[in-house]
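Shown here: the complex without one of its protein chains, the others still in place.
Coming up: chain A.
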Amino acid sequence: MGYFDVPDIQYPRYTNRQLAAVPLGLLAVALLVLSGSFLLTGAPVPLGMDFTGGAELTIQTTSSEAQIQTAFSVEPDSIQRIQAPGVDNQYTVQFAGIEDDEAIQTLSEQAAAELEQDGNAEIVQQESTASASFAAQTQQTALLGIAVAFVGMSALTFLLFRTFVPSIAIVLSAFSDLVIPLAFMSIAGISLSLGTVAALLMLIGYSVDSDILLNNHVLRRSGDFYESTSRAMTTGVTMTVTSMAAMLVMGIVASLFGIELLASIGTILFVGLAADLMNTYLLNLSLLRWYKFEGVRS
C-alpha cells in the first residue's frame, strides 16, 4: 500500500477477555475520574461560563497579564494570550460561575476603564456573557440534547442490525467514546462549553461510523471473520485517522488563534476519535467475535 499502512493486529492470539479488558479498564478509570471529580467539585467536568454563568472577554491591551489579572472586581479564571500571525496584545479572559448578574455586565466596563488602550483599537473586542439562570437553562438543554442524541443513535443501531449483541456492542463503545473524552477534559481542566457539547454530539455520530462498518463487514458479508475484520479495519482506520488529523490541525491552530469554539471541537473530537479506535477494534471486535463464534450457537 503506501507510507501509511493500517497495522495488522494478531487477533487470534488474544482471547476476547484480553481484548475487552483494555477498553473496559480504561472506561472504568474514566468513570472513576468523573465520579471522583463529581464528589470533589460537584460536577464531573469543569463547567464553563456557558453553563454556570459568567463572561468571556477578548481584549486588546498593552497592559501586562498581571495587570489584567487584577483589573476586575472578580478574579478571572483564565487569561489566554492569542498567538496568531499579525496579532499582538490580545487576550481571552474567562470568568465562570458568577452568580451576580450586575457584576457580569460591568466586567467589560471595568476592562475599558482599567486597562491600557492599544493604539486606536477598542479594548473589549469580544464579549460573551450569560447570567446564571440563562446558563442553568443552557445546561438543561445541553443534557437533554446529548441524551436524545444518544438514545436516537442507539435506537437506530438496533433498527439497522436487529440483533442484540452487535447492536449493544456499538452502543457500549459509543458510550465509552463519550466518557473517555469527558474524563480527559476533567483531568486536563478543559471546561465544558457549547463548543465541547457540539463536539460530543458530533462524536456520537462520527464514532459509530467505524463500528457500523465493522459490524457490516462481519455480519452482512460472507467470508472468514478475520479477513472481514482486517478489511473493515483498513477502511475504518483510514477514515478515523483522516478525521483525527483534520481535528488535530483545527484544534491546535484554532486554540493559537483564540477561536475557542473551533479549538474545543477540534480537541474533543481528536481525543474521542482516538478512544474510538481502541473501542471499535478491541471492545466492539471482541464482543462481535464472541457473538460470531459462541453467541450465535446458543
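In this text, a contact is a pair of C-beta atoms (placed from the backbone, for glycine too) under 8 Å apart; a residue touches a chain by one contact, two chains touch by 3 or more; residues count from 1.
The rule is short, and it goes like this: contacts and distances are computed from a predicted model.
Asks: Hey, which one's the missing chain according to UniProt: "Protein-export membrane protein SecD", "ABC transporter substrate-binding protein", "Glutamine amidotransferase, class-II" or "Glutamate synthase, alpha subunit domain protein"?
Replies: The record for the missing subunit names the protein "Protein-export membrane protein SecD".
Asks: Which residue, A:Ala96, A:Ile212 or A:Leu285, contacts the hidden chain when the whole complex is considered?
Replies: A:Ile212
Asks: Of the residues A:Gln18, A:Gln69 or A:Thr141, which one touches the chain left out of the display?
Replies: A:Thr141
Asks: On chain A, where is the contact patch with the chain that was removed from view?
Replies: 1-4, 50, 58, 60, 84-88, 101, 105, 108-109, 118-122, 124-131, 133-135, 137-138, 140-142, 144-146, 148-150, 152-153, 156-157, 160, 194-195, 197-198, 201-202, 204-206, 208-209, 212-213, 216, 220, 231, 234-235, 238-239, 241-243, 245-250, 253-254, 257, 259, 261-262, 265
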